[in-house]
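Of the protein chains in this complex, one is absent; all others appear in place.
Naming follows writing order (A and B), and every chain is counted from residue 1.
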Amino acid sequence: MKYFGSGHGACPGCGLPIAVKTVLNALDGKVFAVNSTGCLEIISSQYGKNAWNVPYIHSLFENPAAVAAGVEAALKALKRKDEGYVVVFAGDGATADIGIGTLSGAFDRNHDILYICLDNEAYQNTGHQQSGLTPPGESTTTTPAGKVLPGKIGGKKDMISIAVAHGIPYVASSSVGYVADIRRKVKKAVKFEGAKYIQIHSPCVTGWGIDGEMSIKVARLAVETALYPLVEYEYGKLTSVRKIKERKPVEEYLKQQRRFRHLFKHPKGKEMIEMLQKFADENAEKYGLDLKKDEE
Amino acid sequence: MKIKINLGAISEPMQSEKLKTGDWGTHYPVVDKEKCTACKTCEQYCPDLCIEVEEFGEEKYAAVDYNYCKGCGICSSVCPFEAIKMELKDIFKFEVC
Partner (left out) sequence: MKQVVRGFYSVAYAVKLCKPNVICAYPITPQTEIVENLAAMYANGELGDAEYITAESEFGAASMLVGASAAGARVFTATCSQGLILMSEVLFNAAGMRLPIVLVNTNRALSAPLSIWNDHQDSMAMRDAGIMQVYVENNQEAHDMIPQAYKVAENRKVLLPFMICMDGYKLTHAYEPVDLLDQETVDSFLPPYEPAAYMTTRKPLAFGCYAPPHIYMEFRVAMQQAMERARDVMLEVYKEWAEVSGRDWGGHIVVDYPDSKIFVVAMGSVVGLLRKVVEELRNEGLSVGLIKIRTFRPFPIDELRKALKDAERVVALDRSVSFGYEGPVSIELKSAIYGHSSAEVYSYTVGLGGRDMPKDFLEGIIRDVVEGKEKPGFAFKGHHDFEEVVP
């Protein structure tokens, strides 16, 4: 049974449909999908060209968490909760920037929803503008690499910690590079009553500047360099991490993508790469990502 | 002529399948039946939900629905057995004089 149709408008090699179909399949289509404005909405929900085979709603850019809370409240009041899980599909901009107010409200009230943040690290639908989840050093159209600036200055907002700080029962990160990981985490998440947050790293071929066939490889490199650690929290406690056998230097990941290419020739590029490497090292340390010899 | 529109722009499910995206790409995947182990890795990763492991009599291997395949090459890149090759569509094979 297909819960998401072919013929949608995603770019060839886009990570979003991979994440979406994996989530929908993991839940056997028992899903009320709530979508924010953005790439996924545009590629899947044009009037008369709807790609969804589950009940779906799109309202605005910044309110998917609240809309989902409303759907959940209605199902509860109407005694229809058995019909399916309320699942949000929102982009990183909708999640970490413009919609963080409604997200925080829904987490605080602990609505029984699964919030999936599809993190392609910028506003890709409108042509690659920086979001709170754009990593430092990335050249976007609103943080372009110029003669002085080496792309985005600042950090990538730590939404995982923000979600954990709300005290919700389940928080995890995952990646389109590892669909089995997405599947396992989604199945696990819905067993918890209350708000669940899964942030899925999802390559954007046009924004990142990669060939479609490279999507999965690049997504995996983000994990293998510890730039995108795959972790799991239950009731605020770190319960599992995806270990890395031989951690790769961040350059291996960066050099594959047009959005970071300037770092290899920009006067401040070296500094930025070192900063990203430090960020990866800190992730490895914080989460204990490196597989030690005796653990093998 | 009168057209019908749905209340509040509500859409019926799975209408996207009317849109054949098979002509988007420059390349198309070719599955080597001998090498394919029907492991379904390609099926799981295909963003266009157009490659599926199917049974053909005694055989079982990945089959591509070219109506929708955009030729991204993910199936080929994730295949653990190198059983899928991307080939250039004939229409793009032209010589520059």
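Just so it is clear, a residue touches a chain if its C-beta (ideal position, glycine included) is under 8 Å from a C-beta of that chain, and two chains touch if they have at least 3 such contacts.
The structure presented is a predicted model; accordingly, all values stated were derived computationally and were not measured.
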item: Touch residues of chain A, complete complex, unshown partner; value: 29-32, 34, 41-42, 45-48, 50, 52-60, 62-63, 66-80, 83-84, 101-102, 104-105, 108-109
item: Positions on chain B where the hidden chain makes contact; value: 3, 5, 7-13
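Everything that follows uses one rule, which is that only the chains that are shown with their structure count from here on.
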item: Inter-centroid spacing, chain B versus chain A (mean Cα positions, whole Å); value: 25
item: Parts of chain B lying in touch with chain A, wherever the complex brings them together; value: 6, 9, 11-21, 24-25, 44-50, 65, 67-68, 70-74, 76-78, 86
item: Interfacial residue positions of chain A with respect to chain B in the complex; value: 2, 4-10, 12-18, 21-22, 44-45, 47-54, 179-180, 205, 211-217
